[in-house]
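With one protein chain removed, the remaining protein chains of the complex are shown where they sit.
Chain lettering (A and B) follows the sequence in which the chains are written, and residue indices restart at 1 in each chain.
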Amino acid sequence: MNLIIILILLFPLLGFLVLGLGFQRIQQKVTSIIGTSTVFISFLFSIIIFIHLLSLTDTGIPIRIVTTLFNWISFQGLTVSISFLIDPLSVLMLLIITGVGFLIHLYSVGYMKDDPGYNRFFAFMNLFIFFMLLLVMGDSYITMFIGWEGVGLCSYFLIGFWFKNQDFNHAAKKAFIMNRIGDLGFLLGIFLLFSTFGSLNYLVIFSQAQIIHPGMGVITAITLLLFAGAVGKSAQIPLYTWLPDAMAGPTPVSALIHAATMVTAGVYMIARSNILYALAPTTLMVVSVTGLITALFAASIAIYQNDIKKILAYSTISQLGYMFLGLGMGAFTGAMFHLTTHAFFKALLFLAAGSVIHAMGGEQDIRKMGGLHNPLRKTHWVFLIGTITIAGLPPFSGFFSKDEILSSVFSNSIPFWIIAVIGVMMTSFYMFRLYILTFTGKFRGSEQQRHHLHEAPWVMVIPLMILAILSIIGGTINLPGFLGGSNWLQAFLAPVFADSLPFMKGYSFAPDHSVEWILAAVSIISVIIMILLARSRFLKKDPALHEANDNTSFVSKLLSQKYYVDELYNHLFVNPLLWLSKWFHEQIEEKIIDKLIDGIGNLVIRAGNIVRYLQSGHVGFYVFMMVAGIIAILVFNLVI
Amino acid sequence: MQVIPISYYLFFCTALFCIGVTGVLIKRNALLILMSVELMINSINLLLAAFSTYLNDPAGQIFVFFIMVVAAAEVAIGLAIIVVIYRTTHSIDIDILNKLKW
Partner (left out) sequence: MFAKYIFFFLSILALYSAMMVLMSKKPIHSVLYLTLTFFAIAGHYVLLNAQFLAVVHVIVYAGAIMVLFLFTVMLLNLNKEEVSPKPVWIKIVVIITGGILMIVFIGIFKGYDIAIKTDPSLTQIGLVKNLGRVLYKDYMLPFELSSILFLTAMVGAVLLGKKEQL
């Protein structure tokens, strides 16, 4: 079993090494086999581990496996070993990462077929999978941080994949730098953790946290700092502006990194540290407020966007906000459930959008699309399934996960619940706007695009179908009690969250069954209302929500320009920093440092010019110098 | 019994040596320089022999013997070189031989 755990990590790394080193020599066919099979093998191994863990469930053995690879740092006071912890939470993440990752790799075989950087793409994707696996499988905050940084790095590589375009490079830099800002908080949190608990190992910290009860201030500081890292990685307010720009990368990248895996690292981290967060109710409040605001904010921006991928990007930010809201309200299982279903349907939506873009020959503006349900039949059906899922209609999986979060929110704070429901309504509104404008009505593109329209090849359609099926049936893993289900996921993840339960006294997790029926009904009805509203608004109308000459209202302008946040950040942070660096360059570098260095060089040259006269070629002079030197040495020895 | 103190030999040889050094530095004729070098070598030979006698160690005199061997070989070669220089430049003034400079 230990070997299998190590092999899960090993195969994507091998894939990266082989493809990365041989990226100019390996043929495309070989690359596609290597690139996809490594992830598939990791997926198979994850299933084996999963089955093994299931078999341990009723035996009373603690459901976790720890495998140590080697000792990385060991000096007095700090021992960090590269070892892996497999428990239900990490197995869940493993399955998602390798399963959805494999489907996306399969999709990329078709999507990136004509790209000259094919091998490089698969190398980086494999590397990303490796780092993400390292993140979820680590058993200490250090190992998680290695994976954390690594996925940030790979997202930089993959967002800036088409590096010849300077704007894409800016987007990649922006993503990496904003991640880094969050990572500063994460790192400070790790330092504080070490100074408080003396170790960075999960099991050590979590067991000590229950017993020792360090002061409220310390735990709040630690959890806030770790949350800062999550804010950067999972694109919450205020560090979210990188994610829409990150759509500059190829669509499979957006699907993998910015929908299913990397952005969920923050959610995973908080779920993993549930004890620490349970001990710090202040931070949980901060988490839920941030999540709620982000959810609403991003949804409002998404209503006015016109690029398929940007709408989906803001939708991702909004859904992540819901996950954090769930975490903040103590519904750890609910958040993980929503993470799982979100991975399915968001990846599905992104890949389907990629299929649409592929069919439209690169066009991404939905104002130029329409009526695509005929030429792109399969894509149309899967996209519809994805849209219904994200809107939250039963019996698709999105409904169950959202409902679980909403019921936890309701039982803890009704005003939050109201705002969350508004967000849900906005979600269904903009998603159906996207669906209607893209697939229904008349085609609004050019003639050339119309001729180019074709359905995606099978290698791209099959992952779409599998993801669609998963989106439909995914809800069954955690059917709530009031509908007669067994809450399987909750039971599965219970051992991970069990230790934090005693501290979550102020939270109630689920209201009574009758209340839950009412809540479900409320959300379903509000969603259907918004669908009808969107339908009436967009189905018959030709243009989109606003056009160039329609831009009069203040609200529409504000939202379509994304609340001018990018401009604000530019003004507040980017421009002063650029000015500062320019000032340093002109004043200090050119005037002082360059002069100093050049001065030293000139000094050496001038000294050399003077000293060379010593070499006169006259032997007598040399002998004289020798005698003088000898006299000097003798006198020196005599005197000293 | 009066014994000549060793310091007398030391000073005498030092004086001879310094005269040799002065000769090397002050003369322009290559032959005279070579002769000054011989003078220096001889002063050292004498000093070595004196110490060997006073310390009753034959190693000093053996060393003098070998120094004479080397000095003889060196004079032979040195004079041959001077002859060659005279052949090429028709003068043995060392101030002329200063081409190896900056």
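Here is the rule we go by: a contact is a pair of C-beta atoms (placed from the backbone, for glycine too) under 8 Å apart; a residue touches a chain by one contact, two chains touch by 3 or more.
Keep in mind the model is a prediction, meaning the values are calculated, not measured.
Interface residues of chain A facing the missing partner chain: 624, 627-628, 630-631, 634-635, 638. Take chain B: the residues that touch the chain left off the picture are 1-8, 10-12, 14-23, 25-29, 31-32, 34-36, 38-39, 42, 45-46, 49-59, 61-62, 64-66, 68-77, 79-84, 86-87, 92-93.
In this text, only the chains that are shown with their structure count from here on.
Between the CA-based centres of chain A and chain B the separation comes to 87 Å, rounded to the whole angstrom. Partner chain B is touched in their complex by these residues of chain A: 612-613, 615-620, 623-624, 627. Those residues of chain B that touch chain A in the complex are listed here as 21, 24-25, 28, 94-95, 97-102.
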